[in-house]
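Structure record follows, encoded as structure tokens.
Note that this complex is displayed minus one protein chain, with the remaining chains in position.
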């Protein structure tokens, strides 16, 4: 039984956020994650990497062992082990510790790109933070609810950039840096999203004219995702605001300044209306 | 009669999306269109174009013949042939196949720009995709409904850029890259849409001051199209949401939390209100 | 009396848009304004200016005399002459014709900048177009109604750019292109409005860090003007939509689907509700 109660306590501390211990563990984890990500960043700066090689190496292993311990504990106290392991968070937890061990197996200087890839993979542990952001859900719901529209929006933008990119490929040509259609589409995306690096830019008057049309298009259609999301969020918030329940019939949807339930006529708690007045 | 029924079946498969066969044909068509567009893109990359010349050539003709077959079948089974041929989609379907045949007639290396133009024209077949996006309509309706305002917005932006461009032409002059008024207007558009390539940028303090005013203007008036569309979409969605019908009088427009029809007093089905509560 | 009726007819044609003749005159004027602006643009392109010097010169004088005639007629048939002359449109009409005559008085090649200034001043005649855009009013009302907020917004942006610009002036210094505080503020405006020319960009890690904060600030506060205007426009449109009047008591403000006047109970014309259903 002791084992079972330890499991339960551990579970409430590691997975829960309601107990003081759970909250303290959460804060500790957030601090460790951020510290660990900062270490990886520092490690990528060559001058620092060479000078503090030893300290960074030790620090990285301390963090890795901490995350390994966390991972094993999570598996240990999780009631449904496999469902945790293959969940989004389970995979992120695994990716946080794997690269360090893979780095042990493969000798370091073998292949630069793979070596760098493995090291940089560690930074995906920043995704462990997502677990601690509850509010992400509200935005996510609004986004998901309009996902068809968002998909249509992106498809339209892509079709527009394919057309414009191809036209510019013909008009400007390789001599002005528009070396292929994919590269011209890249330019069209840079333009229509109003990023405008300037690494390639139209040189001919006709190309500049077509680019101007593209810029104005991009400037105007940015309104589309904003409009969609605003309308969704407005609706979403409206629901949340009017969701205080009538103490008599337990139904919601009353206006903010209502004194009586619109469904049964029972008197409403007027606390929420005082909040705003 | 058999001919007539084949026509009808073909029509439902090619033009319709309700039958399983129609849906499968739609998916096939989308895949072929995207594959064909990707092939044109690859073909425009010189290294790939030279190395895989034969495969790309064969692939292009396979796609062209597929689209030719589709086009002829659409004409064959369309009840109003001429109205299909001269419709937006009919013309797009034609443009998808024409360039390949034009390329046959004209010898390739004759004139580089025309040759390139014809080849790139093929990419307009990406517009065939528009047929498959039903949701485009909702956005299109919102855009069309505010087209007068959008037109006014664009006219205003153009007037502003003409004024600012001309002022900068005087202030900066040819020595700083503002070689003509159209070119300066191009710069003004690049600035006011917040694209900012940096291919030309103001060099004199006065030019930078005027550009700063222009940037702040552009930063603020981006709110205009967004505001217009958001208000439209909000209204549009409001209509859709309140369009559940009264079982008694078949009229719609009830608020989300209404229990009784506002038109005839008949009791409403409260399923839709439970959906949100 | 004949003179009086000619004046009235001319007034209705030139100032009004209700009569067919008035509409035709409006369209003619718009075409002439745009043609005249295009001519000035072409004139500013050196190669064209040299080659077609004579044609452009003649064209410009034809347009100027047309606008002079228009200006004199407007004064002649205007009931309150001085109020027209000193109105916004009156001044714009004057500016459209003045530069050409000033150009006659001053010999051309005297002083390049003044000469260029006078020639470019002609382009202000593009503002004559504003007279023909009635819808500009709706947007203008929404903008004017929130002018205090817009002013506060711009002041805040300026204060933020002054602070950030000065910090970057210290951090980056003259050696990285931040040669003075005004120049650094120019950079801050380029950054916060997300224009990003790249003519100057932070070179030190600290400067890049501060710039990143500035970019994220600019990315977030663009929401402020959009939010203000959207809320205003939404309110504005709501008023317009509910402004159909009751045939009984002449009062407005009914909801779109109302069958009976909410003020007096009289039956409403249901045409507007059919429009949407």
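As written, the chains take the letters A, B and C, and residue 1 is the first residue of each chain.
Convention: a contact is a pair of C-beta atoms (placed from the backbone, for glycine too) under 8 Å apart; a residue touches a chain by one contact, two chains touch by 3 or more.
Source: prediction; values computed, not measured.
Student: Looking at the whole complex, which of C:59, C:90 or C:218 touches the chain that is not displayed?
Tutor: C:218
Student: Among C:44, C:64 or C:191, which residue is in contact with the omitted chain in the full complex?
Tutor: Final answer for the missing-chain contact: C:191.
Student: From the list A:28, A:45, A:58 or A:141, which touches the chain that is not on show?
Tutor: From the options A:28, A:45, A:58 or A:141, the contact with the absent chain belongs to A:45.
Student: List every residue of subunit B that touches the chain not included in the displayed model.
Tutor: 194-198, 226, 230
Student: Just the residue numbers, please: which parts of subunit C touch the chain that's not shown?
Tutor: Subunit C touches the missing chain through residues 148-149, 152-153, 155-156, 159, 162-163, 166-167, 169-170, 173-174, 179-182, 185, 191, 194-198, 201, 205, 208-209, 211-212, 215-216, 218-220, 222-224, 226-228, 230-231, 234-235, 239, 242-243, 251-253, 262-263.
Student: Identify the residues of subunit A touching the omitted chain, counting contacts across the whole complex.
Tutor: Against the missing chain, subunit A presents residues 37, 40-41, 44-46, 113, 116-117, 120, 123-124, 126-127, 129-130, 133, 135-136, 138-139, 142, 150, 153-154, 157, 182-183, 185-186, 189-190, 192-199, 222, 225-226, 228-230, 232-234, 237, 241, 256-257, 259, 273, 276-277.
Assume only the chains that are shown with their structure count from here on.
Student: Since subunit A and subunit B are copies of the same chain sequence, what is the angle of the rotation superposing the Cα atoms of one on the other, rounded to the nearest 5°?
Tutor: Nearest-5 rotation angle for the superposition: 90 degrees.
Student: Counting only Cα atoms for the centres, state how far subunit A is from subunit B in Å.
Tutor: 28
Student: Indicate the whole-number Å distance between the mean C-alpha point of subunit A and the mean C-alpha point of subunit C.
Tutor: 40
Student: Residue numbers in subunit C touching 2 or more other chains?
Tutor: 194-198, 226, 230 - these are the residues of subunit C that touch more than one other chain.
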